[in-house]
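Every protein chain except one is present and positioned as in the full complex.
Moving on, here comes subunit A:
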Amino acid sequence: MTAHELIRSSAAEMAAKLASGEITSVELVQAHLDRIAAVDGGERGVNAFLHVNTEEALAVAADVDARRAAGEQLHELAGVPIAVKDLIVTKGQPTTAGSKILEGWMSPYDATVVKKLRAARMPILGKTNLDEFAMGSSTEHSAYGPTRNPWDLDRIPGGSGGGSAAAVAAFEAPLALGTDTGGSIRQPGAVTGTVGVKPTYGAVSRYGAIAMASSLDQIGPVSRTVLDSALLQEVIGGHDPFDSTSLTDPSTGLADAARLGNVAGMKIGIIKELHGEGYQAGVENRFNESLELLRGAGADIVEVSCPNFGYALGAYYLIMPSEASSNLAKFDGVRFGMRRLPAEGPLTIERVMGATRAAGFGDEVKRRIILGTYALSAGYYDAYYGSAQKVRTLIQRDFAAAFEQVDVLISPTAPTTAFKLGEKLNDPLAMYLNDVATIPANMAGVPGLTLPGGLAEEDGLPVGIQLLAPAREDARLYRVGAVLESLIEAQWGGPILDRAPSLVETVVEPVETLDYVETTAKEAN
């Protein structure tokens, strides 16, 4: 098997090859490091990675190979490499949150999910790019430059977890960790043709994820197949006493659900408010095809209404900035990260904070901090934050009513396919609208999964299909998701990612290629 074929395998296939001795973990990790070196850097590179953890990843791989050779019983995913979103803290590697204010900062502790990856002996390839503090839907708000969409390097990979999604889509990693506050795992998954899951709120510990909005944030898996996400959620899930919002439910049965392979008799609800007007034609068409496929597999498709979802985006843009403004107060130039002294005037800690935060935060972060401070201020609290919390109750009631009628809900993940870099950067409101279909799940704490539903005919770019289940019923997403994935692959004659450009030709030395073409053209004249 060539390195090219190897990196295109699923994580489950890689695990099987490691277990059978067909490949070693060192070979597997090296193949991914080579791929990262080939496609990630340079002017037109994918830029999915902010840090590559070469030495440690190879050392963990070598250790796995030695243990396996000695006959030790290892975790199923031992030796399968993974990338970690740079919002999640790691010992031995810098954590920036995509912000200048944390440039070069080294965490003195590991996030719980990272500890679990280490316990399963999964080599960590590095840290992936994101919108600063996970605030954005395009990765363009990263202080370290945008990530590019492997399907079209002039387009956004989604956000905030564009780095994790692009890394997996570009075969730089088979698996990655993401975080999802309003869609930051699912929307990048949709626009890069990959799979991403926001588990039930509390199903995966958030200890060590740098908090944006604590009542919404959730860590979850990013992968190329539904089964791979299930396997990864089983690794990272479960109770954690270090996170007081962590649920005590065990994270088992998810891979089994993905392997079940039938949806006959299941009731699946189309959310009336989350498709149609405002959704791109190709998105709507792929969505309708998915419904037909599920119907053909014996599922009962019905329409349900969630009338209060129309208020979700507005309520989200009050709750999220309010909590973010409070969570980001800790970046004050005292305990960690950057300290900037004021250019003139008296040198007091208050003025140092003002100068540090002015220099360290980007525009979108400042916008949300100011908006949150406004929504929480005396005289406005009831009208803004208080009202938004009531809307949250209404959204939960909509979900509860819907799940009395159906087992899972289905919608497009994002209203459009990937847009061009720069297209929405100066229009915050247009950017916010990308999350219109993903936000309700965060508001209610329910789990959501996105999987590729094919390509839109008008632009040839991937479309995401979103499944939603009641809280603590993550297994249903994997059951329905895996069936739909196999039906869509059968329809398209293979995985959707097989249709993505191979990148090596487009990324390596594009300027020289162009020169060459121009020269030959001139010579021909």
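What we mean here is this: contacts are C-beta pairs under 8 Å (C-beta built on N, C-alpha and C of every residue); 3 or more make two chains touch, one makes a residue touch a chain; residues count from 1.
The criterion applied here is as follows: contacts and distances are computed from a predicted model.
Not shown: a single chain whose UniProt protein name, out of "Aspartyl/glutamyl-tRNA(Asn/Gln) amidotransferase subunit C", "(2Fe-2S)-binding protein", "Heme exporter protein B" or "Biopolymer transporter ExbD", is "Aspartyl/glutamyl-tRNA(Asn/Gln) amidotransferase subunit C". Interface note for the absent chain: among A:Pro123, A:Gly163, A:Gly202 or A:Gly282, the touching residue is A:Gly202. Checked against the full complex, the one of A:Pro108, A:Gly265 or A:Gly296 touching the unshown chain is A:Pro108. The chain that is not drawn here is touched, among residues A:Ala69, A:Leu347, A:Ala490 or A:Val504, by A:Leu347. Summary of contacts with the chain left out: across A:Val26, A:Val168, A:Leu294 or A:Leu371, the touching residue is A:Leu371. Annotation for subunit A: contacts to the undisplayed chain at residues 105-109, 200-202, 215-216, 241-242, 244-245, 247, 308, 311, 314-315, 317-318, 325, 329, 332-339, 341-342, 346-350, 352-355, 357-358, 361, 366-367, 369-371, 373-374, 377, 380, 383-384, 386-394, 396, 428-429, 432, 442-446, 471.
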